[in-house]
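Quick one: the structure is below, and I'll ask about it shortly.
In this view, the complex is presented without one of its protein chains, the others remaining in place.
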Amino acid sequence: MEIPYTVAVRPDTGLNNGKIAIWLFLASEVMLFGSLFASYIMLRVGAETWPAGATYLNIPLATLNTVVLISSSVTMVLAWASLVKGSFGRFRVFMAITILCGLVFLVVKYFEYSAKFHHGYLPSTNTFLAIYFTLTGLHGLHVVGGMAVNAWLWGPGSAMWKVDPLHFTNRVENAGLFWHLVDLVWIFLFPVLYLL
Amino acid sequence: MGPEPAVARHREGAAHEAHHEELGFLWKYVFSTDHKTIGIQYAITGLLFLLFGFGLMMLMRWQLAYPQSALPWLGALLGEARMPGGTMLPEFYNELGAMHGTIMVFLGVVPLGVGGFGNFVLPLQIGAPDMAFPRINMASYWSYFAGGVVMLGSFFVPGGAAQSGWTSYAPLSVIAGTGQTWWLIGMVFLITSSLLGSINFIVTTIQLRAPGLSYFRLPFFVWAQLVTSFLLLLAFPPLEGAAFLQLMDRIANTSFFLPSGLVVSGQVLGATGGGNPLLWQHLFWFLAHPEVYVLILPALGIVAEVVANNSRRPLFGYRPMVYSVIFVGFMSFIVWAHHMFITGMGTTMATFFQTTTMIISIPSVVILTALIVSLWGGSIRYNTPMLFALGFLPMFGIGGLTGLPLGLTASDIHLHDTYYVIGHFHYVVAPGSLFALFAGIYYWFPKATGRAMSELLGKIHFWGSLVFMNVIFLPFLLIGLAGVSRRLYDGGASYAHAQHVLPWNEVSSIGAWCLALFQIPFIVNFFWSVFRGRRVSENPWEATTLEWAAPSPPPHGNFLRLPEAHRGPYEYSVPGAARDYLPQWEPSGA
Partner (left out) sequence: MGDTHDHADIDRHVRAAFLVFGSLLVLTGFTVAAYFLHLPTRLAITLALLIATVKGSLVAGWFMHLVSEKRIIYWMLALAAAFFVPLLLIPTFGALDAVSVR
């Protein structure tokens, strides 16, 4: 039994099932991060004093991470575009770079976190650090998740290219949408936490 | 690219059938990806949790009826840690209360109403072979199951299960025992399950509707499930966020919800402080208000189907009902702080939420009125599903009306956190939602099993439940008006202003135990009928919606040939027609 419109688009909506599903999922993710941003706002407005990000955080490293994530978004687009043009080899190259960028991001994060712990700056130290670790931690988990999906698509999942190339291309596109959202969240996290 | 010719699909289907016969028991029944199996898994698990949650309540009712008296033999069974000498400890009472609410809402009603009925009926009603994502569907059930295991497991950790109410307000929940951490983790599993499920429902409804099934030809049940899915999708994530924050407070010693200088048992808490307990309340109620519409909308959907079918006339006001259910869903996101009127909010906020709360009652009234008027001039058939649907209508009316003084700030000051609130929401959920869910079970049981349930046992179940639910909950309104607070371990016995209404506690308790007795006919009926019920045809209720075109029970892939919709969903008693119903799938003319 085959589910209709898994790959083919339904005429009246112009979409296949996966595209709608990923956007719905992204909408829920926006609400998730939104609630944490709302918490940040409420805690900051209600606080008597609020430290500047630079007091605790490493702006140059975070700027580097911002560039890394933006670059990985571009390579993700290129990975998908390669599949649209029928080039599996180039897909693998660009997808590998995307995954590598994610790894760099996490390594930088590791250095950031361990430097803080070394200084005795913990989530329990004050409210600013609490929301910093929570927001970046949850974002980091999403980076890991995105990398896992991308790695699967690069590796075992790529077998689908030979059987159903269009379906595989769509999967990469949808994974890309998730990855771009991870980038988008960071675009807001970076100034809010580090620069304000 | 449209659906391929039926013959090709059938050949492919036959090949798939042959493949599926090779599937072992585990893959066919346990880790099934068939929406009907998953729906039944959700429904049975949900019903079991409802029974368990009811059991917790029956224990609480002993303490409330006979405060500080020993519970015979069951008290001894529950152990000295919780019931020394058979007498309930206040901590145990709180455990029962918090878990009763949590289990009924998140493990009982929603999994049954959305996971059970939504999964089983929705693809059939839109003429689809299954949900859009069968494996994600399977994952959503097992995530729910995992959440249930964690919630049940929490009873066995040191200190017992969560004890801070189903609302888990900070700071109490933050300083509570280990059980609360398990509650938070359990909620993360349950929220994940809901998110996966809601995505599936929305995509399925948009993409997999049969040819001819435009949006305004959809049964109201499908509309109700669609709106419900949007509520789950967009309202649950903030609670997930809040759960992470509370986990951080509990495990990483942060103070998102702990204010500075908090004193616990005479000692200043060694926390960082600077947090805000109200932040938890805002995030919690941002979900929990839409959640109550998640509790009621599938029920309204079921009642609409049963009422239309058993009045043998079209639903009155189908379009206004659809617009109303969409409007209700939308408004449900901007009323939440009516649960927080006495937290010290200023008049601007209070007025805003009072206004939105009053507005949201309008579409609810439209839907209820339309359902009631749908009986007018009908040929009413008083079978068991219809009895439950008819019982639902006035009970939901009482539930809704009793909500009005709670939505108005002035009266809410007196009524907030009293038994009046408990009476209000139990009227909506128990003789409200639960009645509708029972109606749905009696109604769709023949489709799922190919057999009918006993009408006699069904009627006993109905009348007993109707009477005793009122015996339980009507006194709640009375004692609440007298000022008896909720969550009191002694039921108000130590308060001077409550003395004259205390006798009602025993009345409610006896009502609860009698209600339990009247569920036995239902349980017996349900299981007996699966094996020995009278066999029925594929459309025993002579209904019009697409699910009745499938065999009973439907095979994998649902329909021997995918149907087409030729008309609206409630074409009953059409003038000039040969029969008193015109099914959606029957072609027009000859």
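As written, the chain order gives the labels A and B, with residue 1 at the start of each chain.
Criterion: a residue touches a chain if its C-beta (ideal position, glycine included) is under 8 Å from a C-beta of that chain, and two chains touch if they have at least 3 such contacts.
Just so it is clear, the model here is predicted, and its values are computed rather than measured.
Undergrad: Which shown chains does the hidden chain touch?
TA: Per the touch rule above, the missing chain touches A, B.
Undergrad: Among A:1, A:15, A:122 or A:138, choose the residue that contacts the chain missing from this document, as touch is defined above.
TA: A:15
Undergrad: Kindly state which of the options A:38, A:100 or A:151 is in contact with the chain not pictured.
TA: A:38
Undergrad: Can you list, in ascending order, the chain B residues touching the missing chain?
TA: On the side of chain B, residues 1, 206, 230, 234-235, 238, 276, 278-279, 282-283, 286, 330, 333-334, 337, 344-349 touch the unshown chain.
Undergrad: Could you list which residues of chain A touch the chain missing from the display?
TA: 7-9, 13-16, 19-20, 23-24, 27, 30-31, 34-35, 37-39, 41-42, 45-46, 59, 63, 66-67, 70-71, 73-74, 76-78, 81, 84-85, 166, 170, 176-177, 180-181, 183-184, 187-188, 190-192, 195-196
Just so we're on the same page, only the chains that are shown with their structure count from here on.
Undergrad: Would you pull the chain A residues touching chain B in the complex into a rising list?
TA: For this pair, the touching residues of chain A are 1-6, 8-11, 13, 15-17, 20-21, 24-25, 27-29, 31-36, 38-39, 42-43, 46-47, 122-127, 130-131, 133-134, 138.
Undergrad: Across the complex, what residues on chain B touch chain A?
TA: 1-3, 9, 12-13, 16, 128-134, 195, 198-200, 202-203, 206-208, 233-238, 240-242, 244-245, 248, 252-256, 271-272, 274-276, 279, 282-283, 286, 556-557
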